[in-house]
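The complex appears here minus one protein chain, its other protein chains still in place.
And then subunit A:
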Amino acid sequence: MLRYLCHRLWQSAVTLVLASIVVFVGVRALPGDPATAMAGEQADPAAIAAVRAQLGLDEPLPVQYLKFAGHALTGDFGRSARTGTPVREMIGATLPVTVQLAVYAMLIAVLAGMAGGVVAAVFRGRWPEWAANGFSLFALSVPTFWLGILAVLYLSVQLGWFPASGYVSPFDHPLRGLYYLTLPAVILGLAHAAVVQRQTRSSMVETLTADFVRTARAKGLGRGAVVFRYGLRNSLIVVTTIVGLQLGGLIAGAVVTERIFSLPGIGKLTLDSVFSRDYPVIQAVVLVITTSYIVINLLVDLLYTVIDPRLRVSGRTR
């Protein structure tokens, strides 16, 4: 297990270095230069040149990369080219927002999705399954941004049930924080709930018709016990995989949701920094997101071995 862990950590480090190079080169391949974007329509050539020098963009690419990587290792991502704020502060302020949103959305997705999946599997061929399938089809096919705008329009502006935008840290006001995040989290979680529901359903159906379940039933095990002890437990492994994979999608989806609800998360930061060609911020943000993907993947892999003992054995034999 320890060897496996070391192997995975080493793999992750290599991935991270490669990702940092790709990001670094990719950002510079974007059309438009940050100094011009900063100077905007005013564009005083001398000032642009000074800004470029200040950002270190006048140095050769390899030198720029090594400096960037060296600083990044110490957690120093420089200052935003646009606002002059230290990038570390910007990430420190925005990352927790996105993490809260993603976790909340995932919680909603898993709870709603699993409930829907169980209902659909247990009531196969009857109206609750049609209702559950109808919901998942709707949630999957309707784009997040559209749903978000509708939600703001009806639930916030017309009915006044939820705030139209803004963010309160749950650490300051736990209830208000949750209240402000609820609408965005529901909107963001819906599509994921649909995926979780479909997978739960198919996994449950498979388990419920398996030989060992039939045996268990024949021995007199109650219906509820079959559904929850066997069916749900077996579908947990599927759900864990999906949650792992979907967390990535959640961060991508957060870009849209954060914009609609003006949430100060890392998705909004990414988008805004790309538009203003804020190199230091883009580089840092993408690195942070990449790192979190890698960490999530690692955690999901480790979690498998906890949930499913069969994988633990195969892990050991490597």
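Odds and ends about this structure:
Methods note: a contact is a pair of C-beta atoms (placed from the backbone, for glycine too) under 8 Å apart; a residue touches a chain by one contact, two chains touch by 3 or more; residues count from 1.
Methods note: contacts and distances are computed from a predicted model.
A single chain of the complex does not appear, and UniProt lists its protein name as "ABC transporter substrate-binding protein", one of "Transketolase", "Sulfur reductase subunit B", "ABC transporter substrate-binding protein" or "Acyl-CoA dehydrogenase family protein".
For the chain left out of this panel, the touching residue among A:Ala19, A:Ala72, A:Met90 or A:Ile251 is A:Met90.
Touching the chain that is not shown, out of A:Ser12, A:Thr36 or A:Thr305: A:Thr36 (per the contact rule at the top). In the full complex, subunit A touches the hidden chain at residues 30-33, 36-47, 50-51, 53-54, 80, 82-85, 89-90, 93-94, 149, 152-153, 156-157, 160, 163-167, 259-260, 262, 264, 268-269, 272, 275-277.
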